[in-house]
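Apart from one protein chain that is not included, each protein chain of the complex appears where it belongs.
Let's look at chain A:
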């Protein structure tokens, strides 16, 4: 226990020692996934670093550095900043609703225009919600977590950002927030009775929701998913082309850079949401199964890190981040394979796009910080800080 002595209570943290506590298996898997992403972006750009692959690598490098830096941050700082980060994010989310501050693109107001740059507060919220819920459960008793009127607090903490994000509208992010929150509540020990009742209510509410609340394009996506062949040139086109790309890859794939669906641009959004289909086409069943195993590895290692944490905050925060990541992977995978509607959820670390990568890597910074500071004792922390 000498190596871990520095992170025990009352002992000074030394960076050189803390650095050795980083989970190298996790780091290697993350790098492997991002590297594979860059390789595929290079391929679908017809063998060119431009316009995606080079930027992807640079972005990952920056995010990786950020992650390593964040993993050195003592868990208590994460703990203290949990509520302020949540409320800050909530204010930004609400600010989008103020006319003039929100930036609209493609029919959805998801961005906050800060003049110099635009940020997407829903992404910040994905981390902030996890931190805030972990913080709340950290201070709650087992009974309160199981079945108690106080569960209204975490429910509201999830419900407020969910409503705001759904109103943008960004159904993918809203669902991700809701499901992440639900996963944390579940992990914290929610009573099975509540789970069954809530699950039943959600299932019963799906049809009226699709029919009366959804926007037309959202409903189209859902209905198209149910029957993609009905409209092979419109909404069903993406799903059909994705399935053709994957299926024609076969067991071993067509070879790197040789996928006709990806190279000839039949595969839509092949550099973002549908990049996994490009992997499947060029590397076949073997390659895509390998990728799924990498993702599964990341998830299981992260859950292991969660279970080893001495603080309830660390456990739940890590579990929350892991749940977000797992949801990304499963939803995107189901989407490209034609098992879920096209909801615009990217494959984390592979798809081109900076915001999601930053969110995910900040999340893994938190996971790493939990690992490095797994013995840290946190206060009960009933206040806001």
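Here is the rule we use: a residue touches a chain if its C-beta (ideal position, glycine included) is under 8 Å from a C-beta of that chain, and two chains touch if they have at least 3 such contacts; residues count from 1.
Operating definition for what follows: contacts and distances are computed from a predicted model.
Q: Can you pick, from "NADH-quinone oxidoreductase subunit H", "cytochrome-c oxidase", "Penicillin-binding protein 2" or "ABC transporter permease", the UniProt protein name of the chain not displayed?
A: "Penicillin-binding protein 2"
Q: In the complete assembly, which of A:21, A:89 or A:280 touches the absent chain?
A: Per the contact definition at the top, the residue touching the missing chain is A:280.
Q: For the full complex, which residue in A:32, A:223 or A:299 touches the chain that was left out?
A: Checking each option in A:32, A:223 or A:299, the one touching the absent chain turns out to be A:299.
Q: Which of A:81, A:94 or A:330 touches the chain that is not shown?
A: A:330
Q: On chain A, what residues meet the omitted chain?
A: Contact residues on chain A toward the absent chain are 9, 141-142, 145-146, 183, 186-189, 233, 241, 243-251, 260-261, 264-266, 280, 284-285, 288-289, 292-293, 295-296, 299-300, 303, 306-307, 310-312, 315-316, 319, 322-323, 326, 329-330, 333-334, 337, 339, 375, 377.
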